[in-house]
Each structure stands twice: as structure tokens, then as C-alpha cells.
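A single protein chain has been omitted; all remaining protein chains appear in their positions.
We just call them A, B and C in the order they show up, numbering each chain from 1.
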Amino acid sequence: MKVKLFGITREIVGGPILEVDGIGTVGELKAFMMSTYPRIKKLNSLMVAVNSEYAKEDLALHENDEIALIPPVSGG
Amino acid sequence: MKVKLFGITREIVGGPILEVDGIGTVGELKAFMMSTYPRIKKLNSLMVAVNSEYAKEDLALHENDEIALIPPVSGG
Amino acid sequence: MIRITEEPLNTQAIVDSVISPNGGAVNVFIGTVRNSTKGKEVVRLEFEAYEPMATKELTKIAEDAKQRWPILKVAVHHRVGVLDISEIPVVIAVSTPHRAAGFEACQYIIDTLKQTVPIWKKEIFEDGEVWVAAHP
Partner (left out) sequence: MIRITEEPLNTQAIVDSVISPNGGAVNVFIGTVRNSTKGKEVVRLEFEAYEPMATKELTKIAEDAKQRWPILKVAVHHRVGVLDISEIPVVIAVSTPHRAAGFEACQYIIDTLKQTVPIWKKEIFEDGEVWVAAHP
């Protein structure tokens, strides 16, 4: 499945999309990202959006979901 | 001395300037206006400005002062 | 900048006049003529001002606000004359380094303007007219 990346997480990973496999839930995705990219652990927060909505840790991910990592927002 | 009139007091008196004589203080001017024009007594408030500043009742009036009656304001 | 004018107010120009490179926020209050008051249809409003004193009082309010909040620039423009529904009698714009002060200062200015500045508004109805706030 594809994970959309923005802001500092896009810069840490080195591109706007990351292809990941074998990940079942939002919580697993966050754990995978933090262990693979230790700089992500140092962020103030990390959220995951599924189909354009903030998702809870236990939400199951499906192949055709639109998944995005949401580092601390700073609009306005 | 001349008294400038605005808003409802201008309408009650029937013009933008009233010539008055023999009035010594702000308080006397207010009393004169209220007795001469009883509709002024019914207003929510009546202030007097002397030389573009709100004036207290006991302030003495002089011939060359700029004097204005200030009925309840409603700008904005 | 403080201004009483018979001309229509130019919101964009007023906002532009307070934008500062040291500012992160501009708060703007725009009064508009409402089509009804207390359930009664309003046809138009008529504003008049005791011009030099109104300018003086507005300047005092702006200076007070600058004492109380870290304001970079402030503009208060008030129109007089006949205004139709949706027209703009007043625009207040305040720039500040951060936004909270801007909201507070702008609200202080419009609240105080309505209490102390010698400007008067007459509401014109189909069947009569009334000087706002004149009577209990």
C-alpha cells in the first residue's frame, strides 16, 4: 500500500510517497515508520489519516485506502 | 454664544446652530435646553462638548468656546 | 490612520494600510447595514458626525488601544451620509505581531467607538424613522 508524505516526514523519507507492505493497522504503520526512520520518533506528534480522516491506532488498513502520515500541522 | 447641534437634538431644535445668551456653565446650558425643548429631557442622555472634549457640569463657558450638544451616540 | 468620510470605504486599501513586515496578524471589523432591526425592515441608514471631535475621540481610542496591546498599526475609517443595506459604515483594522492581541484590540476599538464617538445613526423604515439609542 502507498503512504502519502508531507512536510517534515516527506523530507525525512525523501519523497512524497512510500510503498509499504504487510502492515495491518494504523498503529503498526506508525511503529514501522518510527523504527525505519528514527528521526520520525523525535517529532512532537505523528498522526495517520485514512481516506482523509484522522484515524485511531487500531483502525485496520486496506489496500485501496488513501493513507497519509500527518506530522505536526502548522497552517495559518 | 453658539451651540452646535447634531442628530436628534438638531431635529428637535430645528437647525444645526442655536444662539444662546446669559449661560455660565455646562450645567446651565443643559438645564436651559431641557426647559426650552422638553423633548430633550426624554433622551437617554445629554452631554456637552466644549472645544471638542466632553465637559463636566460645572465647566464655565466662554464666548469663543466651541460648544456642542451631544445626544446619545450611535456610530459603528 | 483615522478618517471620517462621505466616500464609500475601501476595505482592501484600509487593510493594506496596516500590513507590516513585523506583523503576523491583522484583525478587521467591518460594520454593514443590516436589513432589519428588532424584526422591523430597514430601508436605509443616515449617519452624521461632529467631525473634528469624532476624529479626536477615535484618535484617543486608537492611542488607548496601543497602550494596552502591542499594536503595530491601526486604522479606523467611518463613513457618514446615506447608506443602503449591505453598505459599510465602519472599518477597523489592527495589525499585531500575534493574533490574540489583534482580536482583543479590534473588539475594544469598536465597543468603545459605539460608546464615546460623536456619530449618530438614523434608521429609516417604510413608515417612519428613529435616531438609534436616543430614547430608553
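Quick note on the criterion: contacts are C-beta pairs under 8 Å (C-beta built on N, C-alpha and C of every residue); 3 or more make two chains touch, one makes a residue touch a chain.
Quick caveat, the model's predicted, so the values are computed rather than measured.
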Left-out chain, listing which of the shown chains it touches: A, C
Residues in subunit A touching the chain absent from view: 4, 6-8, 11, 42-44, 49, 52-54, 68, 70-76
For subunit C, residues in touch with the removed chain: 11-12, 15, 19-36, 85-86, 95, 97, 99-100, 102-103, 106-107, 110
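Following the convention adopted for this analysis, only the chains that are shown with their structure count from here on.
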Rounded Å distance, subunit A centre to subunit B centre (Cα mean): 71
Distance from the mean Cα position of subunit C to that of subunit A, given in whole angstrom: 47
Per-residue overlap in subunit A, given as positions that touch at least 2 other chains: none
Multi-chain contact residues (two or more partners), subunit C: none
